[in-house]
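In this view, the complex is presented without one of its protein chains, the others remaining in place.
Chains: A, B and C, in written order; residue numbering restarts at 1 for each.
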Amino acid sequence: MNSAQSEVNTNFLQTPRKGLGSWIFSTDHKRIGILYLCSVLSFFLVGIALGLALRLELFSPGPTIVSAQTYNSLFTLHGVIMIFLFIIPGIPAILGNILLPLQLGAKDVSFPRLNLLSWWLYMTGAALALLSLFGGSGPPDTGWTFYVPFSAITTTNVSLAATAAFVLGFSSILTGLNFLTTIHRLRTPYMSWTQMPLFIWSLYATAWVQVLATPILGITLLLVVLERSLGLGLFDPGKGGDPLLFQHLFWIYSHPAVYIMILPGMGVISEIIPVFTRKHIFGYKAIVFSTLAIAFAGSLVWGHHMFASGMSDTAVFVFSLLTFIVAIPSAIKVFNWVATMYKGSVTLAPPMLFALSFIFLFSVGGLTGLVLGAPGPDIHVHDTHFVVGHFHYTMFGGTGFALFAALHFWLPKVFGRMYNHRVATGAWLILFTGFNILYGSMMIVGMQGMPRRYYDYLPEFTLGNQIATAGSWLLAVGILLMFGNLLRGCLRGEPVGDNPWGAATLEWTTSSPPPLENFIDEPEVTRGPYDFKGVNIS
Amino acid sequence: MNDTNSQHILSYALLLRVWAALLALTVVTVGISRIDLGALNIWAALAIACSKGTLVLLFFMHLKYESRLFAWMFLAALCTLCIFIGFTFLDVLYR
Amino acid sequence: MNADARNTIDKVDATFFYIFGISALMLLGITLCMVWFAYRYHHSRHPEPMSDSKGHPLIEIVWTIIPSLLVLSMFWYGWTSFTNLRDIPEDAFALKATARMWSWSFEYENGLTSDRLRVPTGQAIEVSIESLDVLHSFYLPAFRVKRDAVPGMTTRVWFRPEQDGEYNLFCAEYCGTGHSAMISVVEAMPQEAFDRWYNQKQMAQQALELMKKQGCLGCHSLDGAVSVGPTFQNFAGRERTLVLPDASKRTQLADRAYTRRSILEPRAELVEHLPAIMPSFQGRMSDEELEMIVDWLLAQRQEDQKPDGAKIFADKGCGGCHSFDGSKGLGPSLLGVFGHEARVQSEGALRTFIADEAYLRESILNPKAAVVEGYAPLMPEFSDLSTAELDALVEYLKGLKGEHRH
Partner (left out) sequence: MSVDAHRDDTGARMGMWLFLFSELLLFGGLFVLYAVTLSTHGEAFAAAGRELNWVLGTINTLVLLTSSLTAAIALSAVQKGNSALALRCLWGTLALALCFLVIKYVEWSSKIHHGLYPGGAQLAERPEGQMAFFNLYYVTTGLHGLHVLIGGALLGWVVLKIRQGGVHRSNFVLLENSVLYWHLVDLIWIFIFPLYYLML
């Protein structure tokens, strides 16, 4: 009993068991979180490399570095990797896993073994996705959207890639139900629903979407695989099917998936801003309400991806109206974040810089989204580089920057060591500049009418593309610098105390790194998550 | 925390009665399907299927004896499915 | 042109400006607040927070209602600009666009087909869009118009070119290797020029009927066959040697004056080796009729010119799948395709034979009948090629000599 007790007390990075096996078979949520951290960020780097290759190809009109077929595979894999392997699991699987039980005052998630299974499924899906690069007749070339009929007839490894997405979806569902159960069942009894950190609320809303929407993608991709292998034809007009139904089913999942991606990011920002302004978050309940509203209403707007598809005008009317209504809770959140800073005491530490640039970039993404929600203008910019730019502003500028903010905020807690702040600030500046050059010029080129997924383009689009490509290099430098700094900080940085930022949520009350079962004594909730009176930096 | 682990045990008699009702409803639905009611047929079949489903949910799956939360969650899932089907018809019906 | 004629551009652009304007203001406001707060309340100036406000219901309500009204107005503009795109003017000139991997073809109501979209300036144009294989999208950036081409469905767009000129036509829905090459052009031209082009077949038909009535075709063949008189085939494209009444000779390329003379005074200049038996048609037809026939005769150049196989190959998007250098695309390389030993999957069985001309023809017209081993039956049927075009394409393929590789 004694040895067990001491094992519980040691920090989770230094259990008696050593080696790879103590990680990849660990059911500890923090270790699983770190497994996700390593795997997700590795795939992120692969995705960046593919993205850089795409931009390089577009540096000049005509063939530049690869063939058309290779280019098509590149953007397909860039999309599949970034969407399914990076941005969807990103914040929930990495930080959700590490923080959810800590913030709830729990010892672990409800189903630790299921949690490990989720990671294994994630790795299986990733392996299948990488496997689809080889064998058969080449990597998939359908785009990450797998639109039929093209995906049903192309000879490339679409079935394997679709199976990979299916498996990854399964992993996502299991993570979601695990989180939901944990929030309902393992919250420390001292914490009421309205005392929960906003990050938890965002994970809660996200998890519902994961559980309810992901299966639709699963069945849709399954039908594509069956169409390819058995000639099923449920989307083939020659067999009584309808290609538009594929798009409906696909976006029934994939639009809510956008909220799976962004909501946890919003949760992160809601945590960081109060800490670095030393002020209670402005309008806690409004933010909670808008989180749930986004999750719910976000499931009703999938049709705005289909305004030009041949869908009925009635559907265009309803989906457009609802799309604009979803904009409102997002706006409320932005206003609340900014208002939190009012009369606070602001520190521009690296997490705060990323959080503030999140607000800017996400606002750009959200506001350009209004153009896409309005059916008239959408017709012009739909399927152009404008959409690509908009999408990257929300997903990369939004979720990506939120993830970076979160890593700068919480990694010192997880590893007990601090990175170099000056390098972090420099990396942020490069990253932010490169980002705007890259995606800003993409949007302009799109407004001029350059369709997306174009291997070759007319000479009038050259300038915008060249500026974008130059921006992509700057962006890549910023990212490498940032990750290098974080990695160095986690392994060899200055040791920090339990609460380096002076935050008020429960995870900061335990040691850094936390012990195996998170808290030595059952944590008591003595203050609200944003009540900084008397909280000291330690 | 483990307060609600205490279980309601359903009697065999109740389960048998539910089963009998399910069988009866099956016979009814087959019977109705043999009469031509036009479009009503599909709605009648769905209505009977829904009542059968409710029986299974409430008794076989113990939803009646779980905390109210489970029922709300189930309704949320069901509503989501209905929305997905319903909204797709915004396109299909008016195309 | 109708003064109040709608177009597809103005409302969409106005909505763009409206939404972008409001968005820019909001972005500016948010950013300025953020930067100002970060400066004004920086901990060096403001070491302690001055407020412990946790929210303010009134402010929350205000900044919920104002954006709600704004986005609802945006929705309304967006929707009305969309209905304008969907509401096709009744007097629109209708034609059909057919998309396939990876080319566009346009068919007019009189049966005329074209690979570029020629339209009269000032007129509303209604395009019915169909697809033969996968999804494509008909996109005219200059007119803010886009609509997917969906297999099994006909979709419609309209637009009104207000100035002569060429406008880009893109495929905006990803459709495979040749997606970015699936580009065509809208050519807006003055009504008269368009009518001349549009009515070419009809005029030709009238001229032919007239010539039949006048008996011209009794002595002049259309297909190059030798008859009593010289053939009409390639009438304007060929040089002839004329014998003048003084027995001197000269060569002549048909121009308008010569053509008129040869009808009105046929015996004044005789084509060498031919007897002087053609009667004069002076007074036997009106001047209008004469002009019609002359126009037709002078047009007998392009019609008879051999179509260019290489051009057809490029126009039909063949190069998207088939290379010339032996490299494998979605389809087999065409290097040395003629006369190589083909291994094809046909009716479930593997067959091997030497690829002859008949095979090449069949594989263009009905590609799914025999698919080369190791490839998928992806290729669409190119049954819309004319006989001459098919001949030219096959000739072109026969010319691609080299060692064939699969």
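Note that in this section contacts are C-beta pairs under 8 Å (C-beta built on N, C-alpha and C of every residue); 3 or more make two chains touch, one makes a residue touch a chain.
Keep in mind that this is a model prediction, so the values were computed, not measured.
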{"item": "Displayed chains contacted by the hidden chain, counting the whole assembly", "value": "A, B"}
{"item": "Residue among A:Leu99, A:Leu212 or A:Ala286 that touches the chain left out of view", "value": "A:Leu212"}
{"item": "Missing-partner contacts on chain A, residue numbers", "value": "4, 27, 107-108, 110-114, 173-174, 176-178, 180-181, 184-186, 211-216, 218-220, 223, 226, 230-234, 237-242, 245, 248-249, 252, 517"}
{"item": "Chain B, residues in touch with the chain not shown (by the definition above)", "value": "1-2, 4-5, 7, 9-12, 15-16, 18-19, 22-23, 26, 29-30, 33, 36, 41-42, 45-46, 48-49, 52-53, 56-57, 59-61, 66-67, 69-70, 73-74, 77-78, 80-81, 84-85, 88-89, 92-93"}
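Note that only the chains that are shown with their structure count from here on.
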{"item": "Pairwise touch network: line, ring, star, complete, or other", "value": "line"}
{"item": "Which of A-C and A-B has more C-beta contact pairs", "value": "A-C"}
{"item": "Centroid distance [mean C-alpha coordinates] between chain C and chain B, Å", "value": "56"}
{"item": "Chain centre separation (chain A, chain C; CA means) in Å", "value": "43"}
{"item": "Multi-partner residues of chain A (each touching 2 or more other chains)", "value": "244, 310, 313"}
{"item": "Residues on chain A engaged by chain B in the complex (per definition of touch)", "value": "184-186, 189, 208, 212-213, 216, 244-245, 248, 252, 299-300, 302-303, 306, 310-315, 318-319"}
{"item": "Contacting residues of chain B [partner chain A, same complex]", "value": "1, 69, 76-77, 80, 83-84, 87-88, 90-95"}
{"item": "Residue ranges of chain A touching chain C (in the complex, touch as defined)", "value": "68-69, 72, 141-143, 147, 149-150, 153-155, 237-238, 242-244, 277-286, 307-310, 313, 316-317, 320-321, 324-325, 327-328, 331-332, 334-336, 338-339, 341-348, 356, 359-360, 363-364, 367-368, 370-371, 373-380, 382-384, 448-449, 451-458, 530, 532"}
